[in-house]
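Here is the structure we will look at, set down as C-alpha coordinates.
One protein chain is absent from this view; the other protein chains keep their places.
Labels for the chains are A and B, by order of writing; each one numbers its residues from 1.
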Amino acid sequence: MKKQAKPRVAFFDFTDCEGCQLQFANIGTTLLDLTELVDIVNFREIMSEAGEDYDVAFIEGSITTDNDVKRIKKIREKAKVLIALGACAAIGGVNGIKNRSSLDLAKQRVYGDKADIINTIKAMPVHEVVKVDYVINGCPVYVPEVLAVLKSILMGKPYVVPNYPVCVECKMNENVCRYEKDQECMGPVTRAGCNSWCVNNGNRCYGCRGLLDKPASDAAKDILTKYGLKVEDILNSFTLYNDSMGEKYDQEFR
Amino acid sequence: MLDREILLEKMRTSPYRPMKAKIIEAEMVTEKEKFFRIQLEDKINLGHTPGQFVMVSIFGYGEAPISICSSPTDKGYFDLTVRNAGVFTNKLHTLGKGDILGIRGPFGKGFPIDNMFGYDLVIVAGGLGIVPLRSLIRYVMHNRNDFGDVQILLGCKSPKEFLFEEETKEWMKRSEIKLNCTVDRADPDWKGNVGLITTLIPGVDINPSRTYGVVVGPPIMYKFVIVKLLEKKIPDHQIIVSLERRMRCGLGKCGHCQIEGVYVCQSGPVFTYADLKNFKGECHEKAS
Partner (left out) sequence: MKYATLNKKDLNKWLEHLKKSAKLYAPRKKENLFVFRPVKDVGDVVLEYVPTILPPKKYYFPQKEKLLKFKIEPFQTAKAIEGFEDFILFGVHTCDIAGIQCMDVVFRDGPEDPNYLNRKDKMIIIGIECLRYCDKYANCASMGNHVPRGGYDLMMVDLGEKFIIHINSEKGEKLVSKLDYIKEAAEADMNALERCREAKKKVFKEEFIGPLGKVYGVFDKSFGSDVWKDVGKKCVACGNCTAVCPTCYCFDTQDDLELSLNDGIRYRIWNSCQMDDFAKVAGGEDFRKGRDTRQRHRYYRKFKYPVDKFNRYFCTGCGRCTRTCMAGINLVETVNSLLSQETL
(Lines give C-alpha, C1' and ligand atoms only; values in the text may rest on other atoms or scores of the structure.)
Protein backbone atom coordinates (compact mmCIF):
# COMPACT_ATOMS: atom_id res chain seq x y z
CA MET A 1 0.00 0.00 0.00
CA LYS A 2 1.18 3.48 -0.80
CA LYS A 3 2.01 5.61 2.21
CA GLN A 4 -0.49 8.39 2.69
CA ALA A 5 -1.21 10.76 5.54
CA LYS A 6 -2.46 8.70 8.45
CA PRO A 7 -6.24 8.81 8.87
CA ARG A 8 -7.34 10.51 12.08
CA VAL A 9 -9.59 8.36 14.22
CA ALA A 10 -12.07 9.49 16.84
CA PHE A 11 -14.37 7.59 19.19
CA PHE A 12 -17.79 8.83 20.27
CA ASP A 13 -20.11 7.59 22.98
CA PHE A 14 -23.86 7.44 22.92
CA THR A 15 -26.06 5.22 25.07
CA ASP A 16 -23.78 2.37 26.06
CA CYS A 17 -21.46 1.05 28.73
CA GLU A 18 -18.18 1.95 26.98
CA GLY A 19 -17.26 -1.73 27.12
CA CYS A 20 -16.53 -1.82 23.40
CA GLN A 21 -14.05 1.04 23.62
CA LEU A 22 -12.48 -0.85 26.47
CA GLN A 23 -11.89 -3.73 24.05
CA PHE A 24 -9.77 -1.36 21.98
CA ALA A 25 -7.66 -0.67 25.00
CA ASN A 26 -7.40 -4.46 25.40
CA ILE A 27 -5.89 -4.90 21.95
CA GLY A 28 -2.57 -4.60 23.74
CA THR A 29 0.71 -4.17 21.92
CA THR A 30 -1.03 -4.37 18.54
CA LEU A 31 -2.57 -1.03 19.47
CA LEU A 32 0.91 0.45 19.24
CA ASP A 33 1.31 -1.05 15.75
CA LEU A 34 -2.02 0.50 14.91
CA THR A 35 -0.78 3.94 15.77
CA GLU A 36 1.68 3.47 12.90
CA LEU A 37 -1.30 3.35 10.60
CA VAL A 38 -3.77 5.78 12.19
CA ASP A 39 -3.75 8.80 14.50
CA ILE A 40 -6.12 8.47 17.39
CA VAL A 41 -7.37 11.98 18.11
CA ASN A 42 -10.26 11.34 20.48
CA PHE A 43 -10.47 8.28 22.67
CA ARG A 44 -11.95 8.58 26.12
CA GLU A 45 -10.77 5.24 27.37
CA ILE A 46 -7.06 5.80 26.86
CA MET A 47 -6.47 9.46 25.99
CA SER A 48 -7.02 12.56 27.98
CA GLU A 49 -7.27 15.35 25.43
CA ALA A 50 -9.98 15.46 22.81
CA GLY A 51 -9.09 16.14 19.21
CA GLU A 52 -11.06 18.26 16.82
CA ASP A 53 -10.49 16.94 13.34
CA TYR A 54 -11.07 13.38 12.34
CA ASP A 55 -11.61 11.23 9.23
CA VAL A 56 -12.83 8.05 10.83
CA ALA A 57 -15.53 8.04 13.52
CA PHE A 58 -16.21 5.01 15.69
CA ILE A 59 -19.66 5.29 17.21
CA GLU A 60 -20.43 3.39 20.36
CA GLY A 61 -23.95 3.20 21.71
CA SER A 62 -27.53 3.56 20.54
CA ILE A 63 -29.35 6.74 19.66
CA THR A 64 -31.90 7.42 22.41
CA THR A 65 -32.48 11.18 22.70
CA ASP A 66 -33.22 14.08 20.37
CA ASN A 67 -29.83 15.47 21.26
CA ASP A 68 -28.22 12.16 20.19
CA VAL A 69 -29.86 12.54 16.79
CA LYS A 70 -28.43 16.05 16.33
CA ARG A 71 -25.01 14.97 17.52
CA ILE A 72 -24.72 11.88 15.31
CA LYS A 73 -25.79 13.89 12.26
CA LYS A 74 -23.01 16.38 12.97
CA ILE A 75 -20.46 13.61 13.30
CA ARG A 76 -21.67 12.08 10.06
CA GLU A 77 -21.16 15.39 8.26
CA LYS A 78 -17.56 15.56 9.39
CA ALA A 79 -16.49 11.91 9.16
CA LYS A 80 -15.39 10.36 5.91
CA VAL A 81 -15.95 6.92 7.36
CA LEU A 82 -18.41 6.08 10.12
CA ILE A 83 -18.37 2.81 12.03
CA ALA A 84 -21.03 1.39 14.32
CA LEU A 85 -19.01 -0.16 17.12
CA GLY A 86 -20.70 -2.87 19.14
CA ALA A 87 -24.21 -4.19 19.59
CA CYS A 88 -25.79 -0.94 20.85
CA ALA A 89 -24.66 1.01 17.80
CA ALA A 90 -25.03 -1.85 15.31
CA ILE A 91 -28.42 -3.31 16.21
CA GLY A 92 -29.68 -1.32 19.20
CA GLY A 93 -28.55 -3.97 21.65
CA VAL A 94 -29.99 -4.27 25.13
CA ASN A 95 -31.16 -0.66 24.98
CA GLY A 96 -33.83 -1.91 22.62
CA ILE A 97 -35.68 -3.54 25.51
CA LYS A 98 -37.00 -0.04 26.14
CA ASN A 99 -38.93 -0.22 22.87
CA ARG A 100 -40.94 -3.19 24.08
CA SER A 101 -43.25 -0.94 26.08
CA SER A 102 -44.60 2.49 25.27
CA LEU A 103 -42.20 5.38 25.73
CA ASP A 104 -44.37 6.86 28.49
CA LEU A 105 -44.39 3.64 30.43
CA ALA A 106 -40.64 3.21 29.99
CA LYS A 107 -40.00 6.75 31.26
CA GLN A 108 -42.34 6.23 34.18
CA ARG A 109 -40.56 3.03 35.16
CA VAL A 110 -37.07 4.46 34.98
CA TYR A 111 -37.50 8.03 36.10
CA GLY A 112 -40.67 7.83 38.19
CA ASP A 113 -42.00 11.31 39.03
CA LYS A 114 -39.20 13.00 37.08
CA ALA A 115 -40.34 11.32 33.86
CA ASP A 116 -41.76 14.56 32.44
CA ILE A 117 -38.48 16.44 32.44
CA ILE A 118 -36.52 13.70 30.70
CA ASN A 119 -36.09 13.80 26.94
CA THR A 120 -35.99 10.33 25.47
CA ILE A 121 -37.01 8.70 22.21
CA LYS A 122 -37.10 5.08 21.10
CA ALA A 123 -33.72 3.33 21.14
CA MET A 124 -32.23 3.10 17.66
CA PRO A 125 -29.16 1.59 16.09
CA VAL A 126 -27.02 4.22 14.37
CA HIS A 127 -27.98 3.18 10.84
CA GLU A 128 -31.58 4.21 11.51
CA VAL A 129 -30.43 7.82 11.75
CA VAL A 130 -27.36 8.19 9.53
CA LYS A 131 -25.53 6.13 6.93
CA VAL A 132 -23.13 3.62 8.47
CA ASP A 133 -20.11 2.47 6.45
CA TYR A 134 -18.85 -0.36 8.64
CA VAL A 135 -20.53 -2.48 11.29
CA ILE A 136 -18.69 -4.22 14.09
CA ASN A 137 -21.15 -6.42 15.94
CA GLY A 138 -20.91 -7.88 19.41
CA CYS A 139 -21.39 -7.10 23.08
CA PRO A 140 -18.60 -6.40 23.47
CA VAL A 141 -16.87 -6.33 20.10
CA TYR A 142 -14.42 -9.16 19.36
CA VAL A 143 -10.90 -7.81 19.01
CA PRO A 144 -9.77 -9.92 16.01
CA GLU A 145 -12.85 -8.73 14.14
CA VAL A 146 -12.10 -5.12 15.09
CA LEU A 147 -8.67 -5.55 13.52
CA ALA A 148 -10.16 -7.15 10.40
CA VAL A 149 -12.54 -4.20 10.02
CA LEU A 150 -9.75 -1.71 10.60
CA LYS A 151 -7.73 -3.31 7.82
CA SER A 152 -10.74 -3.13 5.52
CA ILE A 153 -11.17 0.56 6.34
CA LEU A 154 -7.52 1.26 5.59
CA MET A 155 -7.79 -0.64 2.31
CA GLY A 156 -11.01 1.16 1.45
CA LYS A 157 -12.80 -2.12 0.99
CA PRO A 158 -16.16 -3.14 2.45
CA TYR A 159 -16.11 -5.51 5.40
CA VAL A 160 -18.59 -8.32 4.86
CA VAL A 161 -20.03 -9.57 8.14
CA PRO A 162 -20.54 -13.34 7.95
CA ASN A 163 -24.04 -14.42 7.08
CA TYR A 164 -23.81 -17.83 8.68
CA PRO A 165 -24.64 -18.82 12.23
CA VAL A 166 -22.34 -18.89 15.26
CA CYS A 167 -22.70 -22.71 15.24
CA VAL A 168 -20.36 -22.85 12.24
CA GLU A 169 -17.49 -21.34 14.20
CA CYS A 170 -18.52 -23.10 17.38
CA LYS A 171 -18.32 -26.52 15.74
CA MET A 172 -14.96 -25.71 14.19
CA ASN A 173 -13.81 -24.95 17.73
CA GLU A 174 -15.15 -28.36 18.73
CA ASN A 175 -17.22 -27.05 21.61
CA VAL A 176 -19.76 -29.26 23.29
CA CYS A 177 -23.06 -27.94 21.95
CA ARG A 178 -25.05 -26.11 24.64
CA TYR A 179 -28.09 -28.10 23.57
CA GLU A 180 -26.15 -31.28 24.41
CA LYS A 181 -26.17 -29.90 27.92
CA ASP A 182 -29.84 -28.99 27.73
CA GLN A 183 -29.15 -25.28 27.72
CA GLU A 184 -30.76 -22.87 25.29
CA CYS A 185 -28.42 -21.10 22.89
CA MET A 186 -28.97 -18.41 20.26
CA GLY A 187 -26.09 -19.72 18.13
CA PRO A 188 -28.24 -21.18 15.33
CA VAL A 189 -29.88 -17.85 14.43
CA THR A 190 -27.08 -15.46 15.34
CA ARG A 191 -24.57 -14.02 12.91
CA ALA A 192 -21.07 -15.45 13.29
CA GLY A 193 -17.82 -13.50 13.30
CA CYS A 194 -17.02 -13.78 17.01
CA ASN A 195 -15.35 -17.19 16.70
CA SER A 196 -17.97 -18.44 19.20
CA TRP A 197 -16.15 -16.51 21.88
CA CYS A 198 -18.78 -17.02 24.58
CA VAL A 199 -19.25 -20.74 24.07
CA ASN A 200 -15.49 -21.30 23.94
CA ASN A 201 -15.45 -19.92 27.46
CA GLY A 202 -18.25 -22.06 28.80
CA ASN A 203 -21.06 -19.60 28.26
CA ARG A 204 -23.93 -19.80 25.79
CA CYS A 205 -24.73 -17.52 22.85
CA TYR A 206 -27.06 -14.64 23.75
CA GLY A 207 -27.41 -13.40 20.19
CA CYS A 208 -25.52 -10.13 20.71
CA ARG A 209 -24.38 -10.03 17.06
CA GLY A 210 -27.91 -9.86 15.74
CA LEU A 211 -29.85 -12.19 13.54
CA LEU A 212 -28.82 -13.75 10.28
CA ASP A 213 -30.26 -12.34 7.06
CA LYS A 214 -32.57 -15.32 6.84
CA PRO A 215 -32.66 -16.96 10.28
CA ALA A 216 -34.47 -20.29 10.29
CA SER A 217 -36.56 -19.00 13.19
CA ASP A 218 -39.34 -21.52 12.69
CA ALA A 219 -36.92 -24.39 13.10
CA ALA A 220 -35.09 -22.58 15.92
CA LYS A 221 -38.33 -22.12 17.84
CA ASP A 222 -39.15 -25.80 17.38
CA ILE A 223 -35.80 -26.62 18.90
CA LEU A 224 -36.23 -24.32 21.88
CA THR A 225 -39.67 -25.79 22.49
CA LYS A 226 -38.23 -29.27 22.21
CA TYR A 227 -35.78 -28.36 24.93
CA GLY A 228 -38.66 -27.33 27.18
CA LEU A 229 -38.70 -23.56 26.88
CA LYS A 230 -41.91 -21.58 27.10
CA VAL A 231 -42.94 -19.16 24.34
CA GLU A 232 -42.27 -16.18 26.60
CA ASP A 233 -38.75 -17.37 27.43
CA ILE A 234 -38.07 -17.96 23.77
CA LEU A 235 -39.15 -14.42 22.92
CA ASN A 236 -36.97 -13.04 25.69
CA SER A 237 -34.01 -15.01 24.43
CA PHE A 238 -34.52 -13.96 20.86
CA THR A 239 -35.00 -10.31 21.68
CA LEU A 240 -32.48 -9.57 24.41
CA TYR A 241 -30.33 -7.82 21.83
CA ASN A 242 -32.70 -7.57 18.92
CA ASP A 243 -35.68 -5.59 20.19
CA SER A 244 -34.89 -2.40 18.35
CA MET A 245 -34.67 -4.16 15.01
CA GLY A 246 -38.31 -3.21 14.58
CA GLU A 247 -39.93 -4.88 11.61
CA LYS A 248 -37.41 -7.68 11.50
CA TYR A 249 -38.29 -8.53 15.08
CA ASP A 250 -41.98 -8.50 14.29
CA GLN A 251 -41.59 -10.71 11.25
CA GLU A 252 -39.45 -13.30 12.91
CA PHE A 253 -41.01 -13.68 16.32
CA ARG A 254 -44.52 -12.42 16.64
CA MET B 1 9.64 -26.54 -21.64
CA LEU B 2 6.56 -25.81 -23.67
CA ASP B 3 4.11 -23.27 -22.21
CA ARG B 4 1.59 -26.01 -21.75
CA GLU B 5 4.02 -28.16 -19.79
CA ILE B 6 4.92 -25.23 -17.54
CA LEU B 7 1.27 -24.64 -16.76
CA LEU B 8 0.58 -28.32 -16.13
CA GLU B 9 3.58 -28.54 -13.83
CA LYS B 10 2.37 -25.53 -11.86
CA MET B 11 -1.07 -27.09 -11.60
CA ARG B 12 0.41 -30.35 -10.33
CA THR B 13 2.79 -28.96 -7.72
CA SER B 14 0.97 -25.88 -6.48
CA PRO B 15 -2.55 -25.68 -7.84
CA TYR B 16 -3.54 -22.91 -5.40
CA ARG B 17 -0.63 -20.60 -6.21
CA PRO B 18 -1.49 -17.93 -8.75
CA MET B 19 0.94 -16.94 -11.49
CA LYS B 20 2.03 -13.35 -11.81
CA ALA B 21 0.34 -11.51 -14.66
CA LYS B 22 0.32 -7.95 -15.90
CA ILE B 23 -2.51 -5.88 -17.28
CA ILE B 24 -1.27 -4.54 -20.61
CA GLU B 25 -4.50 -2.84 -21.64
CA ALA B 26 -7.61 -1.83 -19.72
CA GLU B 27 -10.70 0.04 -20.82
CA MET B 28 -14.27 0.57 -19.68
CA VAL B 29 -16.39 -0.77 -22.51
CA THR B 30 -19.87 -0.13 -21.13
CA GLU B 31 -21.16 1.50 -17.95
CA LYS B 32 -20.57 -1.67 -15.96
CA GLU B 33 -18.04 -3.73 -17.90
CA LYS B 34 -14.30 -3.31 -18.15
CA PHE B 35 -12.03 -5.01 -20.67
CA PHE B 36 -8.56 -6.23 -19.64
CA ARG B 37 -5.75 -7.54 -21.81
CA ILE B 38 -3.41 -9.64 -19.67
CA GLN B 39 0.04 -11.05 -20.09
CA LEU B 40 1.41 -13.88 -17.97
CA GLU B 41 4.92 -13.61 -16.58
CA ASP B 42 7.52 -14.64 -19.17
CA LYS B 43 4.79 -14.16 -21.79
CA ILE B 44 3.62 -17.73 -21.35
CA ASN B 45 0.63 -18.51 -23.54
CA LEU B 46 -2.42 -19.57 -21.58
CA GLY B 47 -3.20 -22.18 -24.22
CA HIS B 48 -6.85 -22.41 -23.26
CA THR B 49 -9.82 -23.79 -25.14
CA PRO B 50 -12.53 -21.22 -25.96
CA GLY B 51 -15.09 -21.40 -23.15
CA GLN B 52 -12.62 -22.04 -20.33
CA PHE B 53 -12.13 -19.66 -17.41
CA VAL B 54 -9.32 -18.45 -15.15
CA MET B 55 -9.31 -17.66 -11.43
CA VAL B 56 -8.20 -14.05 -11.02
CA SER B 57 -6.48 -13.18 -7.73
CA ILE B 58 -6.08 -9.81 -6.09
CA PHE B 59 -4.30 -10.43 -2.83
CA GLY B 60 -6.29 -9.15 0.10
CA TYR B 61 -9.48 -9.39 -1.91
CA GLY B 62 -9.48 -13.05 -2.88
CA GLU B 63 -10.27 -14.75 -6.13
CA ALA B 64 -13.02 -14.86 -8.72
CA PRO B 65 -13.71 -17.02 -11.77
CA ILE B 66 -13.66 -15.01 -15.00
CA SER B 67 -14.34 -16.29 -18.53
CA ILE B 68 -11.58 -15.84 -21.06
CA CYS B 69 -12.83 -13.80 -24.00
CA SER B 70 -9.88 -14.06 -26.37
CA SER B 71 -9.04 -16.98 -28.63
CA PRO B 72 -6.03 -19.22 -28.00
CA THR B 73 -5.00 -18.10 -31.49
CA ASP B 74 -4.46 -14.61 -30.02
CA LYS B 75 -0.90 -15.24 -28.88
CA GLY B 76 1.11 -13.64 -26.09
CA TYR B 77 -1.84 -12.38 -24.04
CA PHE B 78 -5.43 -13.13 -23.15
CA ASP B 79 -8.51 -10.98 -22.62
CA LEU B 80 -11.09 -10.74 -19.85
CA THR B 81 -14.22 -8.64 -19.70
CA VAL B 82 -15.60 -8.13 -16.22
CA ARG B 83 -18.82 -6.70 -14.86
CA ASN B 84 -18.55 -4.72 -11.65
CA ALA B 85 -20.83 -6.77 -9.43
CA GLY B 86 -19.27 -7.09 -5.98
CA VAL B 87 -16.34 -6.40 -3.68
CA PHE B 88 -13.83 -8.29 -5.81
CA THR B 89 -14.84 -7.04 -9.24
CA ASN B 90 -15.19 -3.54 -7.84
CA LYS B 91 -11.53 -3.67 -6.86
CA LEU B 92 -10.60 -5.24 -10.20
CA HIS B 93 -12.22 -2.29 -11.94
CA THR B 94 -9.87 0.09 -10.14
CA LEU B 95 -6.88 -1.62 -11.76
CA GLY B 96 -5.41 -0.45 -15.03
CA LYS B 97 -2.53 -0.79 -17.43
CA GLY B 98 0.66 -1.92 -15.73
CA ASP B 99 -1.04 -3.31 -12.62
CA ILE B 100 -0.30 -6.85 -11.47
CA LEU B 101 -2.77 -9.68 -10.96
CA GLY B 102 -2.61 -13.34 -9.98
CA ILE B 103 -3.93 -15.92 -12.43
CA ARG B 104 -4.67 -19.62 -11.97
CA GLY B 105 -5.89 -21.80 -14.77
CA PRO B 106 -7.16 -22.21 -17.38
CA PHE B 107 -9.89 -24.35 -15.82
CA GLY B 108 -12.83 -26.39 -16.96
CA LYS B 109 -14.03 -27.86 -20.19
CA GLY B 110 -14.45 -25.41 -23.04
CA PHE B 111 -16.51 -25.60 -26.22
CA PRO B 112 -16.03 -28.92 -28.07
CA ILE B 113 -14.31 -27.25 -31.03
CA ASP B 114 -12.84 -30.47 -32.40
CA ASN B 115 -16.29 -32.04 -32.56
CA MET B 116 -17.58 -28.90 -34.23
CA PHE B 117 -15.12 -29.10 -37.15
CA GLY B 118 -16.99 -29.20 -40.45
CA TYR B 119 -20.32 -28.28 -38.88
CA ASP B 120 -22.43 -25.17 -39.32
CA LEU B 121 -22.67 -22.98 -36.23
CA VAL B 122 -25.52 -20.94 -34.78
CA ILE B 123 -24.08 -18.88 -31.95
CA VAL B 124 -26.60 -17.25 -29.62
CA ALA B 125 -25.34 -14.69 -27.11
CA GLY B 126 -27.54 -12.96 -24.56
CA GLY B 127 -26.12 -10.06 -22.53
CA LEU B 128 -22.78 -11.01 -20.98
CA GLY B 129 -22.94 -14.35 -22.83
CA ILE B 130 -20.92 -12.75 -25.62
CA VAL B 131 -17.89 -12.71 -23.29
CA PRO B 132 -17.01 -16.44 -23.46
CA LEU B 133 -18.49 -16.61 -26.97
CA ARG B 134 -16.09 -13.95 -28.23
CA SER B 135 -13.38 -16.51 -27.56
CA LEU B 136 -15.15 -19.03 -29.78
CA ILE B 137 -16.05 -16.51 -32.47
CA ARG B 138 -12.45 -15.29 -32.72
CA TYR B 139 -11.24 -18.88 -32.84
CA VAL B 140 -13.66 -19.66 -35.65
CA MET B 141 -12.58 -16.52 -37.54
CA HIS B 142 -8.94 -17.56 -37.26
CA ASN B 143 -9.74 -21.09 -38.46
CA ARG B 144 -12.60 -20.16 -40.73
CA ASN B 145 -12.19 -22.99 -43.25
CA ASP B 146 -12.58 -25.64 -40.50
CA PHE B 147 -16.26 -24.73 -40.10
CA GLY B 148 -19.37 -24.55 -42.29
CA ASP B 149 -21.85 -21.65 -42.23
CA VAL B 150 -21.59 -19.42 -39.18
CA GLN B 151 -24.52 -17.38 -37.93
CA ILE B 152 -24.34 -15.18 -34.84
CA LEU B 153 -27.36 -13.88 -32.94
CA LEU B 154 -26.69 -11.16 -30.38
CA GLY B 155 -29.20 -9.88 -27.86
CA CYS B 156 -29.09 -7.27 -25.12
CA LYS B 157 -31.54 -5.42 -22.94
CA SER B 158 -30.66 -2.07 -24.52
CA PRO B 159 -28.26 -0.86 -27.23
CA LYS B 160 -25.82 0.71 -24.78
CA GLU B 161 -25.18 -2.69 -23.20
CA PHE B 162 -23.63 -4.19 -26.34
CA LEU B 163 -20.08 -5.35 -25.74
CA PHE B 164 -17.32 -5.40 -28.38
CA GLU B 165 -19.25 -2.96 -30.58
CA GLU B 166 -16.38 -2.15 -32.92
CA GLU B 167 -15.52 -5.80 -33.31
CA THR B 168 -19.16 -6.70 -33.96
CA LYS B 169 -19.25 -4.11 -36.74
CA GLU B 170 -16.17 -5.77 -38.26
CA TRP B 171 -17.83 -9.18 -38.03
CA MET B 172 -20.94 -7.77 -39.73
CA LYS B 173 -18.85 -6.64 -42.68
CA ARG B 174 -17.42 -10.11 -43.23
CA SER B 175 -19.28 -12.02 -45.92
CA GLU B 176 -18.56 -15.47 -44.49
CA ILE B 177 -20.49 -14.75 -41.30
CA LYS B 178 -24.11 -13.79 -40.80
CA LEU B 179 -24.79 -11.64 -37.78
CA ASN B 180 -28.06 -10.41 -36.33
CA CYS B 181 -28.62 -8.16 -33.32
CA THR B 182 -31.68 -7.44 -31.25
CA VAL B 183 -32.47 -5.43 -28.14
CA ASP B 184 -35.32 -5.82 -25.65
CA ARG B 185 -35.78 -2.06 -25.51
CA ALA B 186 -34.61 0.27 -28.28
CA ASP B 187 -33.31 3.82 -27.86
CA PRO B 188 -33.84 6.57 -30.45
CA ASP B 189 -30.59 5.76 -32.30
CA TRP B 190 -31.28 2.03 -32.62
CA LYS B 191 -32.18 0.90 -36.11
CA GLY B 192 -32.01 -2.86 -35.65
CA ASN B 193 -34.40 -5.51 -34.37
CA VAL B 194 -36.40 -5.04 -31.20
CA GLY B 195 -37.56 -8.06 -29.24
CA LEU B 196 -36.24 -11.03 -27.29
CA ILE B 197 -33.42 -13.05 -28.81
CA THR B 198 -35.76 -16.01 -29.22
CA THR B 199 -37.60 -14.08 -31.94
CA LEU B 200 -34.50 -14.27 -34.16
CA ILE B 201 -34.23 -18.05 -34.12
CA PRO B 202 -37.24 -19.05 -36.26
CA GLY B 203 -35.79 -16.99 -39.14
CA VAL B 204 -32.48 -18.84 -39.09
CA ASP B 205 -32.03 -21.23 -42.00
CA ILE B 206 -30.18 -24.39 -40.98
CA ASN B 207 -29.58 -28.04 -41.73
CA PRO B 208 -30.16 -29.31 -38.17
CA SER B 209 -28.13 -32.52 -38.28
CA ARG B 210 -25.13 -30.53 -39.57
CA THR B 211 -25.49 -27.69 -37.06
CA TYR B 212 -24.21 -26.91 -33.60
CA GLY B 213 -26.28 -24.40 -31.62
CA VAL B 214 -24.11 -22.64 -29.04
CA VAL B 215 -25.95 -20.62 -26.39
CA VAL B 216 -24.58 -18.45 -23.60
CA GLY B 217 -26.57 -15.95 -21.59
CA PRO B 218 -28.34 -15.38 -18.28
CA PRO B 219 -29.98 -18.46 -16.66
CA ILE B 220 -33.48 -17.39 -17.65
CA MET B 221 -32.56 -17.21 -21.34
CA TYR B 222 -31.52 -20.85 -21.77
CA LYS B 223 -34.89 -22.47 -21.34
CA PHE B 224 -36.45 -20.38 -24.07
CA VAL B 225 -33.58 -20.47 -26.53
CA ILE B 226 -33.08 -24.22 -26.13
CA VAL B 227 -36.76 -24.82 -26.89
CA LYS B 228 -36.41 -22.83 -30.09
CA LEU B 229 -33.30 -24.75 -31.12
CA LEU B 230 -35.06 -28.04 -30.41
CA GLU B 231 -37.94 -26.86 -32.56
CA LYS B 232 -35.37 -26.41 -35.31
CA LYS B 233 -34.56 -30.10 -34.80
CA ILE B 234 -30.96 -29.61 -33.68
CA PRO B 235 -30.01 -32.83 -31.83
CA ASP B 236 -29.54 -32.61 -28.03
CA HIS B 237 -25.81 -33.28 -28.16
CA GLN B 238 -25.30 -30.50 -30.71
CA ILE B 239 -26.86 -27.86 -28.48
CA ILE B 240 -24.04 -26.39 -26.40
CA VAL B 241 -24.41 -24.15 -23.36
CA SER B 242 -22.09 -22.58 -20.79
CA LEU B 243 -23.32 -22.31 -17.19
CA GLU B 244 -22.51 -19.70 -14.59
CA ARG B 245 -21.76 -21.18 -11.18
CA ARG B 246 -19.78 -20.14 -8.13
CA MET B 247 -16.41 -21.63 -9.01
CA ARG B 248 -14.00 -21.21 -6.14
CA CYS B 249 -11.12 -23.70 -6.25
CA GLY B 250 -11.24 -24.74 -9.91
CA LEU B 251 -10.09 -28.21 -8.89
CA GLY B 252 -13.40 -29.97 -8.36
CA LYS B 253 -13.07 -29.98 -4.59
CA CYS B 254 -14.57 -27.01 -2.77
CA GLY B 255 -18.18 -27.81 -3.70
CA HIS B 256 -19.52 -24.32 -4.49
CA CYS B 257 -20.07 -24.89 -8.20
CA GLN B 258 -21.66 -28.31 -7.87
CA ILE B 259 -24.83 -29.12 -9.79
CA GLU B 260 -26.00 -32.38 -8.25
CA GLY B 261 -23.04 -34.75 -8.71
CA VAL B 262 -21.20 -32.59 -11.23
CA TYR B 263 -18.44 -30.11 -10.47
CA VAL B 264 -18.95 -27.36 -13.03
CA CYS B 265 -15.35 -26.12 -12.70
CA GLN B 266 -14.09 -29.49 -13.96
CA SER B 267 -16.88 -31.00 -16.08
CA GLY B 268 -18.16 -27.63 -17.31
CA PRO B 269 -18.85 -24.77 -17.59
CA VAL B 270 -19.64 -25.97 -21.12
CA PHE B 271 -22.25 -28.71 -21.37
CA THR B 272 -24.39 -30.18 -24.10
CA TYR B 273 -28.15 -30.15 -23.76
CA ALA B 274 -27.90 -33.95 -23.59
CA ASP B 275 -25.83 -33.44 -20.37
CA LEU B 276 -28.36 -30.97 -19.00
CA LYS B 277 -31.18 -33.46 -19.47
CA ASN B 278 -29.50 -35.79 -16.97
CA PHE B 279 -29.89 -33.26 -14.17
CA LYS B 280 -32.83 -33.96 -11.93
CA GLY B 281 -33.69 -30.52 -10.64
CA GLU B 282 -30.75 -28.33 -9.68
CA CYS B 283 -30.02 -27.07 -13.18
CA HIS B 284 -32.20 -23.99 -13.61
CA GLU B 285 -31.19 -23.62 -17.24
CA LYS B 286 -32.69 -26.92 -18.32
CA ALA B 287 -35.72 -26.48 -20.56
CA SER B 288 -38.77 -27.90 -18.83
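Criterion: contacts are C-beta pairs under 8 Å (C-beta built on N, C-alpha and C of every residue); 3 or more make two chains touch, one makes a residue touch a chain.
As the structure is a computational prediction, the values presented were derived from the model and not from experiment.
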Shown chains touched by the chain that is not drawn here: A, B
Option touching the unshown chain, where A:K114, A:K131 or A:K181 are the choices: A:K181
Option from A:L37, A:V69 or A:L229 whose C-beta touches the chain left out: A:L37
Contact with the hidden chain (one of A:K114, A:K131 or A:K226): A:K226
Missing-partner contacts on chain A, residue numbers: 1, 30, 33-34, 36-37, 147-148, 151, 154-155, 163-165, 167-168, 171-172, 174-177, 179-181, 187-189, 212-214, 216, 218-220, 222-223, 226-227
Residues of chain B (touch criterion as defined above) contacting the omitted chain: 11-18, 20, 59-64, 83, 85-86, 89, 100, 102, 218-219, 244-246, 248-249, 251-261, 280-282, 284
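Here is the rule we go by: only the chains that are shown with their structure count from here on.
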Rounded Å distance between chain A and chain B, as computed from the means of their C-alpha atoms: 44
Complex interface listing, chain B residues touching chain A: 60-61, 87, 91
List of chain A residues in touch with chain B within their complex: 155, 157-158, 160
